[in-house]
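Missing here is one protein chain; the remaining ones are kept as they sit in the complex.
The block that comes next holds chain A.
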């Protein structure tokens, strides 16, 4: 378990990094936190001719509030973003998701942008970017482009980043008013990739009626699967959003707390109906689909409750 030979580059500036990457072309690979790349190298599953280590590019170690969202630089570690009060205030789903990313020692090294570019459909951050409709900024000498999440994840471990491009940052839109988020997962062990996981984003109007509800699933297909379930819950009564109906124990999907609860159950079923899990050594596809349904209902209800709290706070 030693990597095959490669040429190592440690550029001192973003400009230099872009030049090196451009010169390396398809043979170039960026090393940031290394939490996925190093094991792949050691198992000789990848053999890039050039490794471009960006760890000296401190100018990319940034977490900045921008109008309408949070921009995370390519060298910002998971742990830094997780602990950033500004990021959490602007978009609470970031912290909710990062707590589920592996273990603290991995979060101390791994980077948010690295996880996005790695584009593992079992990972949390691609799902978050997809749910929020964020984007990734890709740069090459003389050209910068922002690729929206919807077009960024192109397949398992495949992204729109092209050879020679450096992902310099990612943008996560802020949480809107009267909105709430939640992220629920089931993993075999604490910190493992999830067997199933669902993040939800729910928006209410001032009368606590649902105006939009979306969910995204991890480990559910080749890329993060975003499902709009607004149709199942739009305009439904606010009265039962918070309180007992939201606490996780409720609902096998059929335990009716009135039409509203049925709406969430139907929404959860709709989410589960959209995923394409596969059997693997840890769980059957049927179980993963079942879990997705359970977790979707939990996440959607919790997101709705959080949105209702936000409305309450604003009043």
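Going forward, a contact is a pair of C-beta atoms (placed from the backbone, for glycine too) under 8 Å apart; a residue touches a chain by one contact, two chains touch by 3 or more; residues count from 1.
The rule is simple: contacts and distances are computed from a predicted model.
J.: From the list "ABC-type Fe3+ transport system substrate-binding protein", "Dehydrogenase", "Sigma-B regulation protein RsbU (Phosphoserine phosphatase)" or "Cation:proton antiporter", give the UniProt name belonging to the chain omitted from this structure.
T.: "Dehydrogenase"
J.: Which one, A:37, A:283 or A:303, makes contact with the chain that was left out?
T.: A:283
J.: Which residue, A:186, A:227 or A:272, contacts the hidden chain when the whole complex is considered?
T.: A:186
J.: Residue by residue, what part of chain A touches the chain that was omitted?
T.: Against the missing chain, chain A presents residues 1-5, 43-44, 103, 186, 188-192, 195, 249, 252, 281-284, 286-287, 290-291, 294-295.
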